[in-house]
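Only one structure is covered here, and it is reproduced in the block below.
Apart from one protein chain that is not included, each protein chain of the complex appears where it belongs.
In order of appearance the chains are A, B and C, and numbering begins at 1 in each one.
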Amino acid sequence: MSALVVEQLLNGLQFGIMLFLLAAGLTLVFGIMGVINLAHGSLFMVGAYAAALVAQASGHWWLGLLAGLAAAAATGMVVEVAVLRRLYARDHLDQVLATFGLILFFNQGITMLFGRQPLLVQLPPGFAGSIEIMPGLPYPSFRLLIIAVGLLVALGLYWLIQHTRIGMLVRAGATHRDMVRALGVDIRALYTVVFGLGALLAGLAGVMAGPVSNVQVGMGEQILILTFVVVVIGGIGSVRGALFGALLVGVTQTLLSGFVPGWLRQVMAGSEADALGAALSSMGVYVLMAVVLLVKPRGLFPAHA
Amino acid sequence: MRNALPLAVLLAGAIALPWAAEALGQPATIGLATRILCLGIAAASLNLILGHGGMVSFGHALYYGLGAYTVGILWEHFRLGEPIFGVIPGSNELLVTLPIAMLVAGVAAAVIGALSLRTSGVQFIMITLAFAQMGFFLFVGLKAYGGDDGLLVRRRNLVPGLDLRQPDQLYWLCLGFLVAWLFLQWRIVGSRFGRVLEGIRQNERRMAAIGIATYRYKLAGFVIAGMGCGLAGALTANELRFVSPDLMAWQKSGEIMVMVILGGVGTLLGPVVGAAALVGMEYVLGGITENWQFFLGPILLAVVLWAPGGIMGLLGRGARRG
Amino acid sequence: MVEPVLRVQGLRKRFGGLAATDDVSLEVRPGELHALIGPNGAGKTTLIGQLTGEITPDAGQVVFCGEDITRLSVAARVKRGLARSFQIVQLLDDDTAEANVALAVQARAGHSFRFWRAAGRDAALLEPARALLEQVGLARHDTRVADLSHGERKLLELAMALAARPILLLLDEPMAGLGAAESLAMTETLRALKGSVAILLIEHDMEAVFALADRITVLVYGRAIATGTAEEIRANPAVQDAYLAEESSP
Partner (left out) sequence: MHIQRRFLMAGLGLAPLAAPSFAQGAPLKIGMITTLSGPGGYIGQDIRDGFQIAIDQEQGRLGGQAVQVLVEDDGFRPPQGKAVAERFLRNERIKLFTGVIFSNILGAVAPDVLDGDAIYVSPNAGPSNFAGRECHRNYFVVSWQNDSLHESAGELANRLGYRRMFILAPNYQAGRDALAGFRRLYKGEVVQEIFTRLDQTDYAAELAQIRAARPDAVFQFHPGGLGIAFLRQYAQAGLLASIPQVMPAPSMDAGTLAAVGDAAEGVNLSSHWNSDFANPASLAFVAAFRAKHNRMPTYYAQQSYDTARAIGAALRQTRGSIEANPFRTAMLRADFASTRGNFRFNTNQHPIQDWFSLKVERVNGQLAIVTKDKILENHADVFAAQCRI
């Protein structure tokens, strides 16, 4: 394999990991509470902003990380208690409208507080450079860190869900909502905890995205739709599905945008090929989702039997 | 008809709006109102499948955009004098472009609906979104029709006997189409077909058990709604004199859906009221503060939490009390 | 010998490792009231699902009036005269009882691609609907379904199934949740129907079953272990074992 293909695969993996961090929380909330939360991207943004601001003020990236996680989790739990809790019994339409309202509120609120200029986030010390992973292929060490963190989170979630009491309730909640209720578990507390966990992961994604792309208003919505695609491809409520779907979407998207314009350029004029190639590669993941849903309407790893 | 009087008053008010706007020195309000009418048609047609058929399509802006692009592309070829694919001539006649726009949107809805309706629930929401996104990126990539930048429609379409360059005439035309569409939809909702759609919304399993092949009725509803959006898009293209992939972005689908919910799901006038409320709030709040979205967000939230039937629900409650 | 209305042959359905339907065969004769009984978890629901078309069998055949309908959709089976009622009522809760039945009448009356005339005032739909409601003895025509009592809804289920003018009626526990008086009324309604239409009755209320059924099939662990008249079933040792086993288990 050429260095280019390896690098593009790594890029796809890293992008997939980002999507996984967002999708894991979303799929749990979706699967257990049955809530479509469009404002999940706002939690991503809150995490990124808190991390950037604290890192800037304190000069310590790792302090920023903690702040980002705390801010996202806290915001998530407040949102759950104040708003979403009232929407569990409603249909999807009401949830869409309410969380759409939340997006507007968060985006404009952040604009009012911190302005429109994207924020500068430094890389954490020791991760500013790149590592030569193959002769002639240096790769940014921070992106490797993202991959590592994501895989660790995946392992941690696996352990949490398979081997802890909360995990047992989460699993049961995704398949037999009424049974968990019947067990006498404090469902409200469980929901708040799960929502906080999802928000924490979204915040983690935001913190990790900060130094790579921009910390700016609206950053959550750009990635939100793809996150939904991941959740649906993977199967709603399934963390394993979210991981698999995220990697599939990340690698597909990256490889398509990396190679399709090049292939097209061999058969047509350069700028036409680029325009069409960009369109085709953007369409790719949606085609993927449509095909998956037509073949397996409940996604690849459906949680509900 | 119990509702005849308020409806007549409302219609008379709508017809008189251009004169009022001129008299008050607010001529641009006519353009704003025209946009509301167009979005009202789009929202009403989404309501047919969403409110009456229980199909939550999150990709309805696609048909809106396709309707608009049909007008734009026909104009572009008319302007250049080059037939499409060397066969189909361009056109700037509304009586030609409008039916074609509805046809294009209807065909697209038939194909997409035929595939999407194999799923249901959240999967249906997402698959309709997926198809809309494909359309969006397709038009972003179509350089011949402006790509990301969109396509300019320098002159509005021609209609015998009307001059659409006059904002008030365009307004009345759109008002006519809105009233016609609402009337048509009112008949459909009350018809045997409408009863079947309504039954599917309430309990699809029951409908199958009385011998109704639900798939084809849902598909028919989906196509009708798509054509309504195509009509709305075609009128919008004339109003804006500009089309761009923006018109079929997922945000637009969300916006149309918000209008339906805000106004009142499953009601005749709700979607139009919702369109007026959303566009109006954008305009009014936007005039008061740069940070208008900061206030719009909680307003939407409040509607969901405390006014589940939307604005029509609130009005109904008020009427019952009064 | 008369061609049976329904002939089920070697039907199998597995969910994971569990055989929910295991080589079931049974026949329903014209005009017969055939009861299907069995302890909880015997696979009655899965069998019904395969007869109505909601579940596709792994193997076997469902033949209705001489036609193989194993692969037909739910709606297509209803069109051929195989109607059902639901154990857990499936109705249009926002509409009146009359509107519910009118819709079922409409479904029987041909396709519904009619977009213009108001269906709500169509006498061709409303009159048969009222007649059906009277036939099952449901008086509150104009009450919203959500406001009807449980017993009334069970009657409405029956009326909607009858609207399809069925050859075979699949009744999934029509007595479930009814009080003693209501059960009795339902038994009388079914007795009145008997003979005019073949009925496959799934029921837990043994009193009703033995009072009504011409023949009875007993389903245990997905298998049809016996078929016969009430007398034969009562005397069958295998049936006694199955029911005793259930009663002795927690």
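The criterion applied here is as follows: a contact is a pair of C-beta atoms (placed from the backbone, for glycine too) under 8 Å apart; a residue touches a chain by one contact, two chains touch by 3 or more.
Please read these numbers as outputs of a predicted model, since none were measured by experiment.
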*Going by the touch rule at the top, give the shown chains the omitted chain contacts.*
A, B
*Which residue among B:E82, B:D149 or B:D163 touches the omitted chain?*
B:D149
*asked:* For the chain left out of this view, which of A:G101, A:G150 or A:P211 touches it?
replied: A:P211
_Residue by residue, what part of subunit B touches the chain that was omitted?_
20-21, 24-29, 31-32, 35, 140, 147-150, 152, 154, 167, 240-242, 244, 246-247, 276, 280, 283-284, 286-290
*Residues on subunit A that touch the omitted chain in the whole complex?*
2-4, 7-8, 11, 14-15, 111, 115-120, 122-123, 128-130, 137-140, 142-143, 211-214, 216-219, 222-223, 254, 257-258, 261-262, 270-271, 274-275, 278, 282
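The criterion applied here is as follows: only the chains that are shown with their structure count from here on.
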*Remove subunit B from the picture; does the complex fall into separate groups, and which?*
A | C
*Centrality ranking, top chain (CA atoms only)*: B
_Cα-centroid distance, subunit B relative to subunit C, in whole angstrom_ = 44
*Any chance you could list the residues of subunit A touching two or more other chains?*
none
*subunit B contact footprint on subunit C (complex, rising order)*: 52, 54, 73-76, 78-79, 83-84, 86, 90-95, 99, 102-104, 106-108, 112-120, 122, 160-161, 163-164
*asked:* Show me the residue ranges of subunit B that touch subunit C in the complex, using the header's touch definition.
replied: 187-188, 190-196, 198-199, 202-203, 205-214, 217, 220
*Spell out the residues on subunit A that touch subunit B in their complex, using ranges where they run on.*
30, 36, 83, 86-87, 90, 92-94, 96-98, 100-109, 111-112, 225, 228-229, 232, 236, 271-272, 275-276, 278-280, 282-283, 286-287, 289-290, 293-294, 297-299
